[in-house]
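Take a look at the structure set out below.
A protein chain is absent from this complex, but the other protein chains hold their places.
To keep things simple, chains are lettered A, B and C as they appear, and every chain counts its residues starting from 1.
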Amino acid sequence: MSTIVSLPDQATAKLPRKSYLNEEYGIKSWLLTGDHKRIAMLYLMSITFFFVIGGMLAGLIRLELLTPPSDLMATDTYNKVFSMHGIIMIFLFLVPSVPATIGNFLIPLMVGAKDLAFPKINLLSWYLYVIGGIIILAAMVLGGVDTGWTFTTPLSTHYLNTHVVTAAMGIFFAGFSSIFTGLNFIVTVHRMRCPGMTWFRLPLFVWGHYATSIIMILGTPVLAITLVLVALERTINIGVFDPTKGGDPLLFQHLFWFYSHPAVYIMILPGMAVISEVISTFSRKRVFGYTAVAFSSVAIAVFGFLVWEHHMFIMGVSQYSALVFSLLTMLVAVPSAIKIFNWSMTLYKGSITFETPMLYAFGFIGLFTIGGLTGIFLATLGMDIHLTETYFIVAHFHFVMVGGMLMAYLAGIHFWWPKMTGRMYPEGISKVSAIVTFIGFIVTFFPQFLLGYLGMPRRYAAYPPDFQVLNVFSTAGASILGIGYLLPMLYLPWSLIYGKIAGNNPWQATGLEWQIQSPPLTENFTEIPVMDHEAYDYEWLANKTQHEVQTVG
Amino acid sequence: MSHISPVLWQFLVHWLKQFAIFPPEASTIAPYADALYFALVGMTITGLVLVSSMVLIFSIRYSKDRHPEAVQIEGSTLLEATWTLIPLGIFLVFFVWGALLYFRIFNAPPDSMNVYVVGKQWMWKVEHPGGQHEIDALHIPVGRPIQVTLISQDVFHSFSIPAFRVKREAIPGRYTTVYFQAKTPGKYHLFCTQYCGTQHSGMIGWVYAMTPEDYRAWAAGSTSGASLAQNGERLFASMGCNACHSGDAAARGPSLANIYNSRIRLADGSTMVASEAYLRDSILNPSTHVPAGYAPIMPTYQGQISEDGLIDLVEYIKSLDSNYRVQQMMNKSEISSAQEAPVGNTAPAQGVAKP
Amino acid sequence: MLPGGVDPHAHPAFLRHHFESVAQQREAASFGMWVFLLTEIMFFGGMFAAYLIFRNWYHPAFVAGSNTLDITLGTTNTAVLIFSSFTMAMAVYSAEMRRKGQLILFLLCTIVLGLVFLGIKGVEWHEKYVEHHVPGMGFSIQDFVHPTNPKAIPLAPDMAEKTQIYFSLYFAMTGMHALHMVIGVSLLFFLVALASRGAYTEGHIMPIENFGLYWHFVDIIWIFLFPLLYLISRYR
Partner (left out) sequence: MSEKIDPEHQEQHIVGPPVYLTILLCLLVLTAITTGVAFIDLGVFNAVIALAIACLKASLVVLFFMHIKYSSRLLKMTVLAGLFTFMLLLTLTMTDYISRAWGMW
């Protein structure tokens, strides 16, 4: 592949004799490992599994919506399908996607540590995730839940007789998994940085994950207690959310969204973190406005806690407080804009190449801009009245979550694939799949904006025939999209055996993780590194490479 | 075109006919909402064009072939300030614009005609003050502001009329209101947009916006005989309310005449306006707001009256208010034909002191 | 030199391989514990928010509900828990001083006090069960509408219904608190077992210190629960 930067060690690269992958063999050495890289791989596999399930459910949704009446499945089946789709995709796929896989793999490498601060807790958090996942799967197999992913009371507490408590407990476990991941990251970033690694020498990837961890730690427990209260309400009939007993169903909304709005930033900040690395590497340039990008991550995390009520604008909250929250929502949108502009400016006077991760990153920028700006529609009070609970919302959040985060996730997986496995993915076909994904995505979700403005309500198993045209487009797009996601699932495993050997630093990137062998040793660094330059210092890298060429080859 | 099969062809034609990208502007609010929408679309397109042209131009101009050596740039405070402040300014404009529209939609003008809507799994029950009941349908005259007072009997529902660009949640245990004024006669979708269980997607109906004449004819034709206030009066007697609320000075309960929309002094010294919500709550949770000078002896009717019954009672108590009566009469005389007796004339119950 | 005389650059057996020094390990562990306590604050925070709202809405019901709690038991329990916090603090001190016997003694004291707390709590809950004041288990409002206590002000039936909200919160909050206590006491047994093998008196006191933080946190939660649940308008 001509576009891959050629390297001193690329031509002669061999897989290292010893690495974290072959340090020990056997199932047990994986299931009891404390190594953050192995745990990341465990996560990668389990997350992919749940993504496939969630994706198949999405396929069912789209098939059902091909025609107006609910002909493929009964309405309550449909309700279970979209609820499980939402629950699985959010709690079992998107929340852990980048942080638990790529983040887990990279944070210690990037701060120059041998492992995360608490390896056992890291492993525990994977087990919690798996337990949560199994419980949710059990809920699905035993008959499903049909609450939607939002568990709206009193519907979920008193009017449904599906496995609400089971699903809630599954989410409870998955939530604690996410808390422990966040805890580990925060402590690692504060306490395990190598000598010379000051805060402002940290890669932006670490900043993004630091901000994410803040939300995980402070937001997730509120979701946990809310779900416990829902479960108690269902099982022993306490009445805090039940209007007939004097409780307040809006209180549930407040507590739920106190987590779930910040959670959408759990779902995007790690993606943004990936994009910073990718853009910088492939334009061979320092990220424009490093401090602004770093601080905007933290700003998003902090301001993210102040805006949850924008999900409740027509639910009977006080109009004055709606005003406050609308204003705050406008403020939280600004840091995202700052990031987008800084990334665009990073390209200016760069030396740009277009490897697959970069294509995904471009996809991210475009789609997230649309998704984010349509968020402004929803934050605008008067407009939200018309748009809320319609397909406009569905389009908005798929643009930010699928167009944004999922693209970033794929960018990250491709970008660090050589580091994780020691082998390159096939560049040609992966570019094709990036482009297929992009096209499929637009065809799937763009029509949903129009549908939303036309007024098609979300969570409808059957809809009036007026809306069919756009729905057919959407379904057609989803099949293209499915292929776009299927391809990496085929060629990435293929490349494990047949891929070209990557060498230490196939992208000529500056991060610490690229200066060691790929795949890395179990202990990451043979001796603790000393950071003596800024992040994204390409001159330092050039000098180093030159030095290596002189001494090695 | 011969190679396109006839079925497919029909499908295409059908589609093209059905194709629309925004719903009819059938209410007075709709143009305002659409204006805001197009402004927002404009902002999105501007933003997108700006960002994507930056990305495109730079990646062409500075691709590795053309620009092999990257120039390292730190950043620029001036630029950061620009792209912080300009988007912020734009967003704030939309905040103000949106807020104005929000208050407009949720606060009805005082002379609007009131319609009650009760949501339950999975139907909309509409009750007109004149006593017309409908299910999953709403008949309204064009050209009159209409206030819909919503409540739910079970779970959250959401009352949505896309053609009017309005929507409001029906909440269990609390009244919410939304207001609109239809512009063009026609038949429009009515959706439940809040997920409410199995038949959520079946909780749909139609809104019929009619010319005032048609509406009058419809109202006269479909009245059930008794207005809501009259039903309420009957309930008031049958539930034994008049035992205490007889209006006498010696009665155990306060007189309910003229209390609607008046300022009530409560036993704890605060005051409250007796809105519909207050009246409803006084019947279900009497001890949460005890008017000054009375003992909290009124029993709770929680679980004994349906939401429909509560609406009847509330309408009855409202009809005891002379101002409201006059207004209702005006509504009536404007809308309903002369043969139909205005509610106010029959409303005052025996024994209730006239103001 | 660290307390207990460990050289921070020495590599004792308890130093995990991925840490550079004992100091780093120690700082990471205590910071980690504090971050965990943050999540605990927010976990209980959700219930405190609910409490705040309903207390304002249904104040009379909260007063009536609160006045049925046994204040003697409540105050005793508060004192018991504060004492257990003290013994726990002393346990940490003993570990720092490398006094094994003293450490075990204080840990045992803490266990006993914790169990006493749970026992008293159990008695109180049982009382509520007998009085039909447990939501969802034959909850009855009779005691509030027709109080047996002549000093208590009878509630209107609709307000009396709302005592159920009070008791829901009472059981949710004290229940969650007690759950934390149960977890704490169970952990204490482990700590005692390990301490008697001398695990914490060789300079490796982090587990004891962190457990202390947890225990004090549980104590703090109770310090707030006590006035909020037991002490509403007691003068009635």
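Following the convention adopted for this analysis, a residue touches a chain if its C-beta (ideal position, glycine included) is under 8 Å from a C-beta of that chain, and two chains touch if they have at least 3 such contacts.
For clarity, every value in this text was computed on a predicted model and none was experimentally measured.
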- Specify the residue from the set C:His18, C:Lys121, C:His180 or C:His216 that touches the hidden chain. C:His216
- Item | Absent-chain contact - pick from A:Val52, A:Leu306, A:Ile429 or A:Leu521 | A:Leu306
- Note on the structure: By the document's definition of touch, the residue of C:Ile41, C:Val112, C:Ala152 or C:Val192 touching the omitted chain is C:Ile41
- Go through chain A and note every residue touching the omitted chain. 190, 218, 222, 250-251, 254, 258, 305-306, 308-309, 317-321, 324-325
- Note on the structure: Interface residues of chain C toward the undisplayed chain are 2-3, 8-9, 21, 23-24, 26-27, 30-31, 34-35, 37-38, 41-42, 45-46, 48-49, 52-53, 56, 71, 75, 78-79, 82-83, 85-86, 88-90, 93, 96-97, 212-213, 216-217, 219-220, 223-224, 226-228, 230-235
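The definition used in the following text is that only the chains that are shown with their structure count from here on.
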- Message: Going by the touch rule set out above, what shape does the chain contact graph take here: line, ring, star, complete or other?
- Response: complete
- Query: Where centres are the averaged C-alpha coordinates, which chain has the largest centre distance to chain C?
  - Reply: B
- Rounded Å distance between chain A and chain C, as computed from the means of their C-alpha atoms: 36
- Query: With chain centres defined as C-alpha means, what is the inter-centre distance between chain B and chain C in Å?
  - Reply: 47
- In chain A, which residues are in touch with two or more of the other chains? 246
- Could you list the positions in chain B whose residues touch two or more of the other chains? 285, 302
- Inside the complex, what are the residues of chain B that reach chain C? 284-288, 296-300, 302
- Note on the structure: Given the complex, residues on chain C that touch chain B span 57-58, 60, 155-159, 161
- Item | Residues on chain A engaged by chain C in the complex (per definition of touch) | 108, 113-119, 121, 179, 183-184, 186-187, 190-192, 217-222, 224-226, 228-229, 232, 235-240, 245-248, 251, 254-255, 258, 523, 528
